[in-house]
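There's a structure below that I have some questions on.
Every protein chain but one is kept in place in this view of the complex.
Here is chain A:
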Amino acid sequence: MNKIGEKSFFGRIDWLTILLWFMLCIIGWFNIHAAVYDPEQPGLFNLATNYGKQSIYIFTGLLIGFSILIIDAKFFISASPIIYIVVILLLVAVLIVGRNVGGNQAWIPLGSFRLQPSEFGKLATCLLLASYLSTQTNKHPNLRTLGIASLIVFFPVMLVMLQPDTGSALAFFSLVFVFYREGYVGNTLLILGGLAILLFVMALLINQWVIIGILLLLAAIFAFVLRKKRKHLINIGALFLASSVFVLCVDFAYEQVLQPHQRNRIDIILGKMNDPRGQGYNLNQSKIAIGSGQLFGKGYLQGTQTKYNFVPEQSTDFIFCTVGEEWGFVGCVFLILIYITLLIRIVNLAERQRTAFARIYAYGVASILFFHFFINIGMTIGIVPVIGIPLPFISYGGSSLWSFTILLFILLRFDSARKGLNG
């Protein structure tokens, strides 16, 4: 702790972020209340219900958050390997002693509370990744560092996949933004990644040979335009070949690697399958809930879709339905604005850090929050497949709320101590 920090401890904290965090928690609490609200038993406040419990989680989260703010920032740097190991052990433990809920062996029962180690996996990974990469900033980005860093991410991913919790595992891949920011992933790779996603979707929708034909046409046009530059011609040729092979592989991977329910989810999103009673039920009801909210929503506690349980998992993964139905387009945009403000704020905080550790960690936080934000809302409105991950600070659940809160508050701790940390 440096002296200036102690003098005006609260003055150094980024209150804007805390305000945004608190707003999200409160919005979450109200919407959980609406989601579990039973018009026949409109009790005022009941600790046995989800919103009752969530208020405890928020309060505890607040305590945890402020506890973090008074812990020495350096503690997190030095403890990052230990935290990582502990979480990895928990992830192993959950596979052995965990409780299986809804096909995922993701919870360790602790009395009445159930701990979900995968939520803390992201935190631990961010910390260790920041810790490792910050020691490598003096060198030019190289494959060896990237390899080791990837391994740090890979272990928890693998363990989470074993549960199997694909959604949570995918969240780790959002850390690609960290690698990008630190120079381990180039613009080209980012563009190629985008291209790969585009080709993947197209390959599932259109006959692969048609796509290869289109690619050939595009390649020919580019080759003609850039015919003077031999280097580009080779690149175009390579790109065309790679794309074609990729397109051919997609079909195979899609049929062989993905599990049937995952394939169905993708098919529904792409409109290849219409099944509102079966696989598409969640998505269909979710879209109905949000779509029926219209401009201003049906009003607090007036959402028939959420109130009468048409949307499954509506206080956890599908909490956004409640927002959409009861608060309408205006409410949704307001919530998205809070998220985007928070995400941009975090990136700004990242860039003002003096230590590479804090910066890398901050980007990790931003990446993970962004991924959850995008995938969760995206799935409720049908632009990404249904992947069961929570909406940070909003969805019901202690593990989720606490892990995101810890994730965020450690960043705030680094930020408040940035002048005392040098790296």
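Note that in this section a contact is a pair of C-beta atoms (placed from the backbone, for glycine too) under 8 Å apart; a residue touches a chain by one contact, two chains touch by 3 or more; residues count from 1.
Note that contacts and distances are computed from a predicted model.
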| item | value |
| --- | --- |
| Protein name (UniProt record) of the chain left out of view, among "UDP-glucose 4-epimerase", "Penicillin-binding protein 2", "Phospholipid/cholesterol/gamma-HCH transport system permease protein" or "Dihydrolipoyl dehydrogenase" | "Penicillin-binding protein 2" |
| Contacting the left-out chain in the complete assembly, out of A:288, A:319 or A:368 | A:288 |
| Absent-chain interface as seen on chain A, which is shown | 39-40, 137, 177, 180-183, 187, 190, 285, 287-295, 304-305, 307-310, 324-325, 328-329, 332-333, 336, 339-340, 343-344, 347, 350-351, 356, 363, 366, 370, 374, 377-378, 381-383 |
